[in-house]
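Please see the structure below; I have some questions.
The complex is shown incomplete by one protein chain, all other protein chains being positioned as in the whole.
Showing subunit A:
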Amino acid sequence: MASQQPMTSSMQPTDVYGGDEVSAIVLDPGYSSIRAGFAGEDLPKSFVNSFYGVQGEKVVFGDDFIHNPLANLEIRNPMSKEGLVEDWDTSTRLWEYAITSRLTTFKQADPRTNGLNDDTKDILVEAVDENEKALEEHPLLLTETAWNSAKNREKSIEIAMESWGCPAFWLARNSVLAAFGSGKATALIVDVGASTASVMCVHDGLILKKSIQRSPLAGNWVSSQLRSLFSTVEPKVDLSPHYTIASKTQVDAGAPSQAVYRKFDTEPSESFRALEEERVLTEFKESVVQVWGGPGKLNATNQSGTTNADYIRSQPGRVFEFPDGANRMWGVERFSASEGLFDASAALPSLNSADPPIQKSQTIPDMLRTSINAVDVDLRPTLLQNIVVAGGSSLLNGFNDRLHNEVSAMFPGARVKIHAPGLTAERRFGSWIGGSILGSLGTFHQMWISKKEYDEFGASIVEKRCK
């Protein structure tokens, strides 16, 4: 961070960018993963899967443990489909795991052990009660969604203060932080994560509540679209995850797979299979799925009289090999799975007939329109020039081009500018990075809710302070 200028070790970082690090920890939990790290660093040191395993009495966290095809391993997620914490007990433990597995056990440049400071007398005293509470030394900056409930907010300060003994706490909206991460205080945030996609306007670091829009058309929905797609293409795609395959042989494109499947005494649970399938789908999303960049919708007719889909058919496709060795070329189909994000009528019918069909108002362009129309007209031009894209699913190829085309067509008189970090990591960790910046600012010291304040006013203080 701000390391362009050479900085000698004797210089205070304050002189460069107004930072004053107090070893705060930034924790950004999402539906798919939990990001944690020290404020002031470039990227989160700790990245933990939100899914966890339950094996009888035992609960396991982290990618090292949850991908074992064990007989009685159930996979769960403490977050609801809306990206809110549902299971507080497990969330607390999961977060604790995220922090302690990577952060606080790494004594960051501990002066007491690295021998740089030789007067060690007073430190020995402190070291005694070090293990009592996880975060006694570290203020905690926790992120939340814009639609978090008041109860949830109070619960989170309780955990920080009482379970972890944080000296100070702050609860920040992840969309605001995403804006900060892009260096903006006023922005229109388009955050497409795993469980939810949201669009909202942020003015001077504060969310404009009337502009909050969200829908389930995000990463998980694209995965379900892929499942629909796989069941309709000829030949059907068998989505067997890696753990089911004992060995495979190379086959020609379009030929049936010749894999040898693994035999299990007891099949791993459904939830485990779903988690592993999701990994394959994510791989597919990363490498094959593409968003039609526009102009116009995928099924719209272009100048030459044909549809954009026809044009794509004339272009080369992409090959993807599934774990079982079956592979084929994906042409226009790779566009159809994501088209529903922008065009409700192009969404593939869901495999689960109970799912309601998606509405036009749930698509990203429509959410953006509703959102921006809910704010003062004087702000709109600025917001359109500061559209910040965040969240892992916005990494879908062509997403930004399409968004730009759609918004430009929607507001032809305005200048539209989309800000999306080019680096994959920065996009996925956008809100964590924003938190890292915020938590390391010298001017942020006055914002923290201190333990004393919490003791005095109770958990409701979070509603008053973190607006």
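Operating definition for what follows: a residue touches a chain if its C-beta (ideal position, glycine included) is under 8 Å from a C-beta of that chain, and two chains touch if they have at least 3 such contacts; residues count from 1.
Criterion: contacts and distances are computed from a predicted model.
One chain of the complex is hidden; its UniProt record names it "SWR1-complex protein 4", one of "SWR1-complex protein 4", "E3 ubiquitin-protein ligase parkin", "C-CAP/cofactor C-like domain-containing protein" or "non-specific serine/threonine protein kinase".
Within the whole complex, the absent chain has one touching residue among A:L141, A:L208 or A:L239, and that is A:L208. Here the missing chain is touched by one residue of A:E74, A:D87 or A:E137, and it is A:E137. Touch with the chain that is not drawn comes from one residue among A:L351, A:V375 or A:A425, which is A:V375. Contact between subunit A and the unshown chain involves residues 9-10, 12, 14, 18, 20-23, 111, 116-117, 119, 121-122, 137, 139, 167-168, 203-204, 206, 208-211, 375-381, 409, 411-414, 442-443, 445-446, 448, 450-453, 456, 467.
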